[in-house]
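Mind having a look at this structure? Questions to follow.
Note that one protein chain is taken out, while the other chains of the complex remain in position.
Let's look at chain A:
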Amino acid sequence: MTGLAVDDAAWASAWRTRSPVDKLVLCAGLVVCALVLPVWPGGVLVALAAVVLALGPARVPARTFGRAARWPLAFVAVGALTAVVSVDGGLGWAPDAAARAGELVGHSVAGGAAVLLLATTTPMTDLLAALRRLGVPAAVVEVAGVTYRLLFVLLQSLTTIREAQTARMGHSTWRRSYRSSGTLAAAVFTRSFDRARRLQEGLAGRGMETGLRVLPESLPSSRGFLAATAAGLAALVTVGVLA
């Protein structure tokens, strides 16, 4: 595990230069529709819209999108099965189990696709800037920003150290694997603190007094995009409620 595929997709996406607020409005709308509209046909249309928008205009690689969906799908499958199994006097299916399971899976797939559309088109830094504008305290956004930027360095360290441990038979048995994992976690901890201290010293040397200021990138909102979003969501709701 080195880079994060979803993050790579977000930076490379054709929608990268769109305003994060525009994309947030679209995806939040889709997420809400997925949650409250009946699965047929509303939820199915939400899922279709999210996938078509991601793979079409946003040009997210289909492979990345599909791979990212695997984990949530595993949870949804196990969770939905557990929800519709009845324990009343031995294992059995609850009444209308198939319909209920279908409904659960439908809502989750539609919602998951809508969140993934946001995740694969909007880098975290843009989202954090948008959160700041929505009133989240600057200190919190800055801590989250440092977390985001340190993630990749630490994940890289994790991979490198693990590789070195494996090459030295560090993961050949269970016992060694636990030992190595403990050392690995400790190494990541000391490295994260060391990084933070060195960054802090560097910034202090450059006169940091308040906050980590970076030049905000100007990503203007598009009226056309917002109008199309409003029209599309309205159509979804109409079809979802009437049908």
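Going forward, a residue touches a chain if its C-beta (ideal position, glycine included) is under 8 Å from a C-beta of that chain, and two chains touch if they have at least 3 such contacts; residues count from 1.
Here is the rule we go by: contacts and distances are computed from a predicted model.
Peer 1: Quick one: the chain not pictured, UniProt calls it what, "Inner-membrane translocator", "Urea ABC transporter substrate-binding protein", "Thiol reductant ABC exporter subunit CydD" or "Cobalt transport protein CbiM"?
Peer 2: Choosing among "Inner-membrane translocator", "Urea ABC transporter substrate-binding protein", "Thiol reductant ABC exporter subunit CydD" or "Cobalt transport protein CbiM", the correct UniProt name is "Cobalt transport protein CbiM".
Peer 1: Quick one: which of A:Ala164, A:Ala185 or A:Ala235 touches the chain that's been left out?
Peer 2: Of these options, the touching residue for the absent chain is A:Ala185.
Peer 1: Would you indicate which residue among A:Leu48, A:Ala62 or A:Val85 is in contact with the undisplayed chain?
Peer 2: A:Val85
Peer 1: Which one, A:Leu45, A:Val60, A:Ala119 or A:Leu236, makes contact with the chain that was left out?
Peer 2: From the options A:Leu45, A:Val60, A:Ala119 or A:Leu236, the contact with the absent chain belongs to A:Ala119.
Peer 1: Could you please point out the chain A residues that touch the chain left off the display?
Peer 2: 1, 4, 6-7, 31, 34-36, 68-69, 71-72, 75-76, 78-79, 82-83, 85-89, 94-95, 104, 107-112, 114-116, 118-119, 124, 127, 136-137, 139-140, 142-151, 153-155, 158, 174, 177-179, 181-186, 188-190, 192-193, 195-197, 199-200, 203-204, 208-212
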